[in-house]
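Missing here: one protein chain of the complex. Every other protein chain is in place.
In this document, chain identifiers A, B and C correspond to the written order of the chains, with residue numbering beginning at 1 in each.
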Amino acid sequence: MYNQTDIIKDTTNLGPEGELVVNMGPQHPATHGVLHLVVTLNGETIKKIEPHLGYIHRSIEKMCESLTYRQFIYVTSRMDYLSSHINNTACALLVEKGMQIEVPERAKFVRTILNELTRIASHELWIGAMAMDLGAFTPFFYAFREREMITDIMEDTCGARLTMNYIVPGGLMYDIHPEFQTKVKAFIKQFKEKVTEYEDLVTGNIIFQSRTKGVGVLSAEDAISYGCSGPVARASGVSCDIRKIAPYDAYDRVEFDEIIETEGDSFSRYLVRVKEMNQSIRIIEQLIDNIPEGEFVGKTKNVLKLNKGEFYQRVETARGELGVYIVSEGATTPHRIKFRSPGFSNLSVLDHIAKGSKIGDLMATMGTLDLVIPDIDR
Amino acid sequence: MFLKDYITDVFNGVSSLLKGMRKTGYYFTHGKEIITEQYPDNRATLKLADRFKGEVVMPHDENNEHTCTGCTACELACPNGTIKIITKFDITPEGKKKKAIDAFIYRLEMCTLCNLCITACPSDAIKMSANFEHSVFDRSKLTKVLNKPGSKIKEGIE
Amino acid sequence: MLSLESITKTTQDWLLAKFNPTIALAMECAIVILLAITLFAILGLVLVLLERKVAARIQIRLGPNRVGPGGIFQTAADTLKLIMKEGLTPDTADKFLFNLAPFVVMMVAMLLLAPIAFAKNFQIWDINIGVLYISSISSLSVIGILMAGWASNNKYSLLGAMRSGAQIVSYELSAGFAVLTIVVLTGSLQISEIVAAQQNGWWLFKGHIPVVIAFVLYIIAVTAETNRAPFDLAEAESELTAGFHTEYSGMKFALFFLAEYINIFIVCAIGATLFLGGWMPLHIGHWEGFNHIMDYIPSSVWFMGKTFFLIFIIMWFRWTFPRLRVDQLLNLEWKYLLPISLFNLLLVTVIAIMGWYF
Partner (left out) sequence: MTNEEIKAYISSHLPEASFDETGEWLNIIIPPTSLRSIATVLLGQPMQMNFLFCLTCVDNKTHLTMVYHLTSMKNRSINIVLKANLDRQNPVIDTLSDLWRTAEFHEREVFEMFGVNFTHHPDLRKLILEDDFKGFPLRKDFEDPINMIKL
């Protein structure tokens, strides 16, 4: 318990040179979720940022050690809840790799389409939230209108809107909805029409450009050294798309470009995500008409037991490279499971790139890193 | 030319702002673009996806019979102990003892709606219903017994 | 015809006939105070609802629609809630200044109401330095904000208040210059004379491009002066949670909130008076018939219509643009708005001397 004098001492927390220590979070409108940043300021200029994590730490790694290989997949939806499909895919791929389960083509195609839809949904939400961080409220609603179509598709096929748990080792939990293809096509049509609105409202806006250009510049060397991945690293000119490097599911059968910008500032991180959405649409367009008929789940044993050994599976989530590392002792539960979450590494770069900028720039920088706090804390 | 750059700067800036204002102005004047759903008012016409995972239910037919054999496959499949099955032994007319469920206890407050119990069930005794209005004033009401009182297992289900 | 002018005149005649002049004046003052407070309350309720409705329409949603038909009593319900809430004062705050600040902000907003001409011959105080009075009083509101920020003993509040100080001091300038263009054209500081000068056409139409530029500058500057988005740095909620009023709750918060909207109304009313002819109806050249029809619309409707049009534009800004950064905010003023308004003033002076306006 704090007593009265402690609080008084704490609020007048002035540093040696008149520095001001400001807490951003855990309950703060700009830190989506419960990220706690202790920001040391000199006037409006940031001198140091120290993240305090753990407000939503659920020890998913420890939980998974007591869950079977069928059960642990649903927990991973709760890590990076905006790309839960992709998390589930990573775990399913890993179990399939560990047991040499054959996955039917149909399941692979559907998984890829759903993964790309999830990526679009995640980026849509990010655009809205990012614009909101910078003070523009309206793009949030426009972005959510398109995202709503995706969640409707998910609801039809998977039965849930956010934490689907649709992907199981060996394929899919049940077959796709009969209207799946028509709905996805309707979404693609609407998305192509409405994506220009973001250009008008956000991309071309002079205020937005001046808020993000040259802000939070991350060099390619630093991006690699800090372990950044996904759009954050690609905006700095680092080629790191797992879909290209180690293709999984049906990614080796589609054509798409890896978006790379070289500036490394907040604006190029923004551009990478916007262009990535168009690439995702391109992938979906190639696959949606060619979903092969057949089984949606491969033959699996009732009780899944991974072979003894170590397995590592990388996938590209909306935020970057998600790695799942499993040490198996041959039992029904993993001996040790580690999730290499993209947000954790991307967050560690925040202090480096936001130092010396204004407090308003911190919002732009933090917004473009696209942090999802349950992903960081796990 | 400094002055020329200055004027083009101002002009480009203002035109980019006007473009944004035109977009928001369009939506202000076009009321039919409004997309929000009036939830409690549209309950009568509200249509949920038929696969929507709202809660686990156990369907009973008109004779108050279900198909649950009490094999506890769902209990084992559940990742977080939501389901608890209490079994009893019925005496069949032939005088043989037969295993049957006494209570299928389902704790909604712990359920993550992951659908694993449904896929694990060998006799399709449970399914997901689309009901999503779960709020109650007392937490104990979230612990439900799914089999109806007096119900028994359907003939021919092993 | 029943007009506001005749009502005030009959009231005054009746008072003077019944009482001696001193008591009559005192009673008039009381009526004016009562009217001003009523106007404040109504404006607060209407503008907050209007803002929420405008925001909702722009954001493709419905906005408040539960309390009353179409949600028209929503703000009344909110006010009721705020009145019933506990007004907390932080332990380490400077209690006197903390409690004083909302009233200072409110008082400034009230003082600004005095020289505004709401309708034909319906004005509280037609002071001969009306425009000067407005620009001097409106810069006082920063004192209230600084007071609130300092006295809260909160870092967010302090940062917000300091930002607000820098912002209002800079944007006073271009707002002042924009007002000055009209003063130059009219040759008077008195509000009633400025309105009378627009008898044959509004300044926005009469004064060519320089007045249009001045009008745009005025709108931008007053948006900044009232701490509205995209210049809402003093309360930038993604950076400073709520800026200078982070620690305020209950009715004290409501006063800040109300003062913000009253300030918007006042600056828009002044903008309408200076550039759009105040209560003057729209007259076009020699179209006698058209002008005659326009005269039938009451002058108070003209005034309110113009004011709410400007308010709508400012709301439109808010729901379209992202927020500026603090250094960009000052850059915009000192590098763009101020040079342009200085140059513009020169141009207007030339036009006024040569008599090149209509």
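Just a few scattered comments:
FYI, contacts are C-beta pairs under 8 Å (C-beta built on N, C-alpha and C of every residue); 3 or more make two chains touch, one makes a residue touch a chain.
Everything quoted here is computed from the prediction, not taken from an experiment.
Among the residues A:Val21, A:Ala129, A:Leu162 or A:Val327, only A:Val327 touches the chain that is left out of the figure. Only one of A:Ser122, A:Ser345 or A:Thr368 touches the absent chain when the whole complex is considered: A:Ser345. Taking the complete complex into account, A:Gly227 is the one of A:Gly204, A:Gly227, A:Pro247 or A:Gly298 that touches the chain left out.
From the options A:Ile73, A:Met130, A:Cys240 or A:Leu271, the residue with contact to the unseen chain in the full assembly is A:Cys240. Even with one chain removed from view, chain A keeps its contact list with that chain: residues 53-54, 57, 59, 61-63, 66-67, 97, 222, 224-227, 229, 238-240, 245-246, 309-312, 314, 321, 323, 325, 327, 335-336, 338, 340, 344-345, 347-348, 352, 377.
Definition applied: only the chains that are shown with their structure count from here on.
Taken as a contact graph, the chains are fully connected, with every chain touching every other chain.
Relative to chain A, the chain whose mean Cα position lies farthest away is C. Chain A and chain B have Cα centroids separated by 24 Å.
Averaging C-alpha coordinates per chain places the centre of chain B 51 Å away from that of chain C.
For chain A, the set of residues touching two or more other chains reads 138, 145, 201, 205, 207. Chain contacts: chain B has residues 17, 20, 23-24, 35 touching two or more partner chains.
For chain A in complex with chain C, the touching residues are 4, 7-8, 11, 20-22, 28-30, 41, 44, 131-138, 140-142, 145, 201-202, 205, 207-208, 210-211, 358-363. In the complex of the two chains, the chain C residues touching chain B come out as 54, 57-62, 316-317, 319-321, 336, 340. Note for the complex: chain B touches chain A at residues 12-13, 16-17, 19-20, 22-24, 35, 48-49, 51-53, 77-79, 112-116, 119, 128.
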